[in-house]
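Let me begin by presenting the structure, written as structure tokens, before commenting on it.
With one protein chain withheld, the remaining protein chains of the complex are depicted in position.
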Amino acid sequence: MSEKKKFERPVIKKVQTGMTNKFGTRTEFDPITHIDKVPVKELIEKHGSPLYVVSEQTIRSTYQDLYRAFSTRYPKVQMAWSYKTNYLDAVCRVFHQEGSWAEVVSGFEYDKALANGISGEHIIFNGPDKDEAALEKAITKKSLIHIDHFDELYSIIEIANELNITARVAIRINMDTGIFPQWTRFGFNYDNGEAWEVINRIMLQEKLELIGLHAHIGTYIMSALPYGVAASKLANLAASVEKKFGHNVKYIDLGGGFASKNTLKGAYLSGTDTCPSFDEYAEAITSALVRSEIKPEHLPMLILETGRALIDDAGYILGSVIANKRMPDGKRSMIIDVGVNFLFTSFWYEHKITPAQSFSHHTEDTIIYGPLCMNIDIIREHITLPPLKRGDHVVISRIGAYNMTQWMQFINLRPSIVMIDMDGKAHVIRENETLNTVKQNERIPEHLTDINKK
Amino acid sequence: MQIKKNIAVSDSGFVFDPTSGESYTLNTVGVEIINLLKAGLHEDEIKHKILEEYEVSASAYDKSFIDFVAMLKNYELVEYAD
Partner (left out) sequence: MKRKIVVAVTGLNNTDNPGPGIPVIRGIRDSQLFDVRIIGLAYENLEPGIYMHDHVDKTYQVPYPSTGSDALIKRLEYINSIENIDVLIPNFDAELYTFMKSSKKLLQMGIHTFLPTLEQFEERHKANLVEFGQKYEIDVPFSTSIFSEADIYSLPNSFSYPVMVKGKFYDAYIAYNAEQVKMHFNKISSKWGVPIIIQEFIKGTEVNVVALGDGTGQTIGAVPMRKQYITDKGKAWGGITLDDAKMLELTRKTIKATKWRGGMELELIKTNENRYYLLEINPRIPAWVYLAVGAGQNHPEALVRLALGEKVEPYSDYEVGKMFVRYSYDLICNIGEFEKLSTTGEL
């Protein structure tokens, strides 16, 4: 008997006049059957669906690409891995192996960095919330404390005097770089002279060493130019410090905020086309520093806390089709097992969602819902997809940033995370949760132990 | 249930409805089913033919057929004999 033909759900689609049709998008949907040579099907069979996948290969090559872009243009470059973007130990350690320091914004993250083997001197402590205990630890361990507000400055002065240890501090500076919105809520303002004022106070303190200057101008900055503006403003301050106090700051930290290749909701063009390259960011920043008033022999180290742009591409979430539904208006909807609680970036990205198996080029405009029993659980409002059937798999790309830290255990348990190593071997780097994961921290008051008694 | 008589289906899967002036495209299985419907075959006969020809389970076919027919109804391409 001859082999039977591959079946695809029968589809009829209205020819839209004056709108995109299948030729508009067909090539977007080459299936993703493998990640780093490991079959998607096999990953799901072994580790369940949904499943987060992290590519070590992509982390390393992206890191090296960024490092090359800056280090070929500037003599001293140091990366600091932004823990909040993805603080899975395995992920952090790949960055640390590549040479990254740690950039943390809480006592919890600070301890996580220490536990990953980073020495205190290589931890940058950022953010508005550093409690006394964390500050004490950071001062003792000679960490780089980036001061966010006056209250913190005075806490540090007190603690440092008490401990009789010199605290190594930098200040976070906000400024007008020509972009909107301006992140004025963090740090001290450059343009109204506040930052200069703080620097003067620090320089008068015996137990504080002004070691660096820091700015983090925003997130998802689609242009390299504002970084040039920020770099030259920080360099101006550094030059003023040199002139007035004869003191040279050791580093200038431009923070993070580089865009990844995701397409923002509301954007017309694809993020893969509009996202500036690492070289463009590097050119803007390094040329501003080199051109500045700082004497060449005192050029400070350049620190970057790039998070999103380093990890987004390395992360995937694999999912499965739960059901297809036809809406009353004829529009097709598809429910998958990935909800917004595991992919909250779907609130602002048009995530790239690709079938994991081959298909014909017939496609339909589809709305993708997550599995939560919640009206807001929408992964894509419009996507052109071929017909998929229950149990088919999809690959959601570029989700490595924030989704594995800002995820929520809600309605269902959080799934496993695997990392595919350089040799194409998959390792579980975080086990899937069980009922016990959720229950272990719960406590039941005595009078509620027996539900049959009142 | 049958496909309206004046509906034209080309080999390339292009459907023109002269009543509404709308046009549609079909994928391969869609063309096949619509042609069988036009030829006057009963639902069960069509199912039998498709299951014989394609690698698909009866239940998967049934689900896809229900959806397909719903779309044909939605587009008003079918009519029912009294």
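Note that the chains take the letters A and B in the order they are written out, and that residue 1 is the start of every chain.
The rule we apply is simple: contacts are C-beta pairs under 8 Å (C-beta built on N, C-alpha and C of every residue); 3 or more make two chains touch, one makes a residue touch a chain.
Small disclaimer: the values here were computed from a predicted structure and weren't measured.
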item	value
Contact set of the excluded chain (shown chains only)	A, B
Per the touch definition above, residue among A:133, A:267 or A:438 touching the missing chain	A:267
Positions on chain A where the hidden chain makes contact	15, 17-28, 180, 223, 266-270, 272-274
Where the unshown chain meets chain B, residue by residue	10, 12-14, 16, 23, 25
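Methods note: only the chains that are shown with their structure count from here on.
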item	value
For chain A paired with chain B, centre-to-centre distance based on mean C-alpha positions, whole Å	48
Parts of chain B lying in touch with chain A, wherever the complex brings them together	15, 22-30, 32-34, 50, 52-56, 60-61, 63-65, 67-68, 70-72, 74-75, 77
Residue ranges of chain A in contact with chain B within the complex	4-15, 22, 324, 326, 330, 360, 362, 387, 389-390
